[in-house]
Structure formats: structure tokens, C-alpha cells
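Removed from the display is one protein chain of the complex; every other protein chain stays in position.
Per-chain numbering from 1; labels A and B assigned in written order.
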Amino acid sequence: MIKVNNLSKHFGGIKAVDNVNLHIKKGSITGLIGPNGAGKTTLFNLIAGLCKPTSGKIYLGGEDITGLDSHNLFHKGLLRTFQIAHPFPTLTVLENLMMVPGNQLGENIINSWIRRGQIRKQENNLQKKAEEVIKFLNILHLKNEKAGRLSGGQKKLLELARTMMVDAKVVLLDEVGAGVNRTLLRQIGDAILRLNQEHGYTFCMIEHDMDFISQNCVIQ
Amino acid sequence: MPGFTDIINAIVLLLNFVFMPALSYGSQLALGALAVTLVYAVLKFANFAQGDTMAFSTVITILITWLLQKSGITLGFMPTALLALPFAIIACIIYVLLTDKFIYQYYRKQNSKPITIVMASVGVMFVTGGLVRFILGPTHHIFADGARFIITAREFKAMTGLAEGLAIKTSQFLTITIAILLVGFVFYFLQKTKTGKAMRAYADNKDLALLSGIDPDKVVRVTWMLVAVLTSIAGVLYGLDKGFMATSYNQLLLPMFAAVIVGGIGSPIGAIVGGFVISFSEAILTYAYKKFLIYLLPAVLQPDSLVQFLGTEYKFAISFVILVIVLLLRPTGIFKGKVI
Partner (left out) sequence: MSQYNKRVIVTFSIMFFLLLMVGLGQSWSLSLSILNLCLISAIMTLGVNIQWGYAGLFNVGIMGFTALGGLSAVLISKESISKAVTAGGMRMLVALSIFLLTIVLSIYIYKKFKNKWLVIATILAGYFITRYFYIEAAQSIEAINPAFSGYLGGLDLPVLLSWIVGGLLAAGAAWLIGKISLGLRTDYLAIATLGISEIIIAIIKNEDWLSRGVKNVTAIPRPVPYEIDLQQAVWVKEILAKLYAGSLHLLPVSEQATALKAHISDAAIVLVKLCYSGLFVAVLLLIIILAGLALDSPWGRMVRAIRDNEIAASAMGKNVKQRHLQIFVIGSAIAGVSGAMLVTYNGQFTPGSYIPLRYTFLIWVMVIVGGSGNNLGSVVGGFLIWFLWIEAEPVGFWLADLSTSFLDQGNFIRQHLLENAQYIRLIFMGAVLLVVMRFSPDGILPETNKKL
């Protein structure tokens, strides 16, 4: 699914990522482990378009995606979550989810003036889907809470939920288990397995929690 | 082929109408830009009140100068304003320290976004501008006295026998000498003294500096004092040269910002170089080269029109065009200041 060839990222004199080669197989749950400061998040940022590599190439399903912006990658099916959760704090959980899918009629400003009826229909569908996702992750009671008010673990769930609003091809999970209690962690692990098995999501995750990794990944 | 005297005359023409004015104006801009860049580097905000603070010091200088003149105290061929300047500097120091204490300090402690502090400086700009106009009104005031020229054009022509004269105004002479001395002092201060080094460390990496035991309040205070000195001197020199009018000081804000950004924001030497880049560009692009070309070209090619690149009305626009171009092509400026 994702192939990384000779990827390097230099910050001045520091080689954060040095000539990395990586292959994430389609349909797999791949774990990326290593000590702090090894450059794992930087690698993710490079793949996900947050920064541009100094040299090397990145391929998604055979297509060269080196240097593309993150919003472009989203539309190609490459999603990522963040190590420190990045919800939209003043939006409710429901709104956080409903904003995700692209090509929404209502996101065009002219439509918001002249096609309000059609937008309402689309919104209803979106809301149904968002509520499904919320149920799947067992956070229904948080539906109308402002995302800024959630606990750390709940924010992490929200991050995962967002990736479920579209048909993602591959999801990069950056320390999705960090700062999350055991029960919630198990919930997340179950969700990941289900998404992988039932919906064919490919996952790559950076983790420090070895149990989590061994439960979900297969040694390459 | 132009004769030797023709070439010399052409050079003197440029020296008189382009080089000297640009050097003088550039020095004034450089001092102001230096103040702006210091505030940016240490206090992390773009001080929109800079122009009007210069006006404030100049107003104080003018009032004291009038007082001195009424009491019969003058400075011979040098402007009396120089005697008033130290008092104006003290007044300016008090003023900026007060604005810091009552306005900026709060936002610093709150770790507010830079844009909030910038807006606060806009408020200070309004208040200071209003104060200045309230005290002296909106009209033009000339407060330079003493000898107007160190060398007049006529004297120069008599000395050299040339057709073109190079006049050196007292204000130009003062500007350049004082600027050199002041800039030298500032650099010595920043590089060699303990406080200066503390300021630079604080500007570079605030947290690390605090951990090393540097007193933040002292750094802030010294920065403002240095800014007040630069601001006052720049303001008075500009006023001696061009006369005082409240609006023109406010308008200096943009060339100064342009100078700072062109030179590299946060870099003292950048501010100075930037000042001259702006002033020389303005002078070179708005000068009418007709006479210059007449000296140098054979009669056949001599121009009829003024041969001006841009009209003098566009003088202001030039610094903005330079600013915009720099922001687009090399936003870190000539001396790689703080990154965007």
C-alpha cells in the first residue's frame, strides 16, 4: 500500500530521517517501534504531507505522492491521527465528525445560499453516519459535547472516529494509545481490528506500548 | 566624449542631490528601524507606535528648545535642539517605561498572541499621536537654528571652481556623525557588555535565558531605554532636517518597517542596512537624471525629458514595493532574521 524509498529529512545539520526504506502491505496492521527521538513521528509527518522530504520518494498504491499536501492526501485515502490529539475544540463531537467527508454540497458558499434544501438532506445523511460511528465506538453520550471538553482518552477516540467517516485506504496512527486507560485502550484495539477485518483498512501505528503492538500486529 | 570636468560635475551633482540626502535620511531611518527591530527581537511584537513616539520626543525637544531660545541660551552654529535632546530622551524613557508597565506588561505575562500586543501598540499609537497633535497642532514647525550649512553650494563652487556645488547641511552632518556614534555604541553595548549579551540571549531563546538566571524585567527595561534613546535621536535628527509635522512622523512607520523586514527582522545590522536600502532606492528611483545625462552624453544624445524613473509622488510607494517584493522573494531578509 505504502512504499517509501530512500526517504531523508534533514533539519539543518540534524538528520531526522536518514535514507529510510519501508513497505506497508495492504490490509495489514503494521507497527512502527523505536526509541524516542528515532524519527518515527517525522516519518509519519513526511508520509502524511505535513513536511516535505529532503530527498527520496513516497508511493501510495503505486502512485507517487511525494511532496503532496495533507489535504490532497486525504482525498487519496491517506489519513492520520495525531500523537497529541487535535480535535476541533469549539465544535461538538458530532460536528467534528460531520465535517470530515469531502465533496459536501454545503461546503460551497454559494450553495449555502441557494441550495439549502439539498444541503439539509445531505446533512441528515451525514448525521446518521456520524451517529453510527459514535455508536461503534461507544461514545454516544458525548454526541453534543464540545470536543474541547473531552478527556484525553476520549479525544483519542474522536481522532479514530474521524477516520471512520470516510472510506480510508490507509490510516497512520501516531501513539493512539498514549495516555489512555486500559479499558479505553482495549476499545481502541478492538475498533482497529474490526476496521481492518470488516472494512479492509490498512493501519500503520507508532506505539510504545508493546502489549498493544503484540496484540494487534504481526511480526514482519 | 565628456571632458574630465564634466564627469566630476556629474558626480558632484549626484552626490549633492542623491547621495547626501539618501545618506542622511537613511541614517534617520536606520536609527528608527534599529529601535523597531530591538522591540521585535526582545519583546516579540511589531511596534506600530514607533513613528508617533519619535514625534513625541521631538515635541518635547521643540518645547524645551523654545524655552532655551527665549532665555537666550543657544549653541552657536549648532542647533539649540541638541541641548534640549538629553531632556527629551529622559522624557521618552519615562514614557515608554510607563506604557510598558501599564499596557504591554500585562499581555507579556498572559503570554498573549503577538497580534494582541500589536493591536495594543496601535492603541498607544493613537494616544501618542493625539497627544502630539494636541500639544503642537497639525502644522509644520521649523525648530532648527544655528548655521544652516556647514558648506554652502556657493562656497564649494568657489573652492573647487566647478559648475556644480556640493552643499552639506548642518543637519545632514549632525545626522551622519551622531548616527555613526550611536550605532557604534549600540553594537558595543550589545556585543561587549553583560547586559547587552543578556538581551541577545533573551531575544534568542527566552526560556533558556531565564534558566541561566537572566533577570527578564531588567532586560525589558534596558531594551525600552535603548529604544527610547534611538527613537528620540532619530526623531530629532529627522525634525532638524525636514521640520516637524505630526503626520509625517506617523508616515515614517512604513519605511521603517520596510527597512526592518528588508534587512532581516530581529537583526540590528539588518535594520541599518535596510534603512539605507530604502533611502537610496527612493532617492535613485525618483531623481531626475536630465542634468546628469547632459554632462555625460554628447550633445546629440542629450535628453529632453526629465528622465525620472518614477515621479516624486511615488516616493512612499517605493519602500512599500521593496517591502512587498522582499516579503515574497526572501521573507527572512538580507541578514536572515527571525523566520516567519
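As a working rule, a contact is a pair of C-beta atoms (placed from the backbone, for glycine too) under 8 Å apart; a residue touches a chain by one contact, two chains touch by 3 or more.
As the structure is a computational prediction, the values presented were derived from the model and not from experiment.
Per the touch definition above, the residue from A:149, A:186 or A:199 contacting the chain not shown is A:149. Across A:7, A:24 or A:48, the residue that sits in touch with the chain not pictured is A:48.
From the options A:28, A:54, A:104 or A:215, the residue with contact to the unseen chain in the full assembly is A:104. Mapped onto subunit A, the footprint of the missing chain covers residues 48, 50, 69-71, 74-75, 79-80, 82, 86-91, 95-96, 98-100, 102, 104-109, 111-113, 116, 119, 122-123, 146, 148-149, 162, 166. With the whole complex as reference, residues 45-46, 103, 106, 113-116, 118-120, 122-131, 133-135, 137-138, 250-251, 253-254, 257-258, 261, 305, 311, 313-314, 316-317, 319-321, 323-324, 327-328, 331, 340 of subunit B touch the missing chain.
The rule we apply is simple: only the chains that are shown with their structure count from here on.
The centroid of the Cα atoms in subunit A and the matching centroid in subunit B are 52 Å apart.
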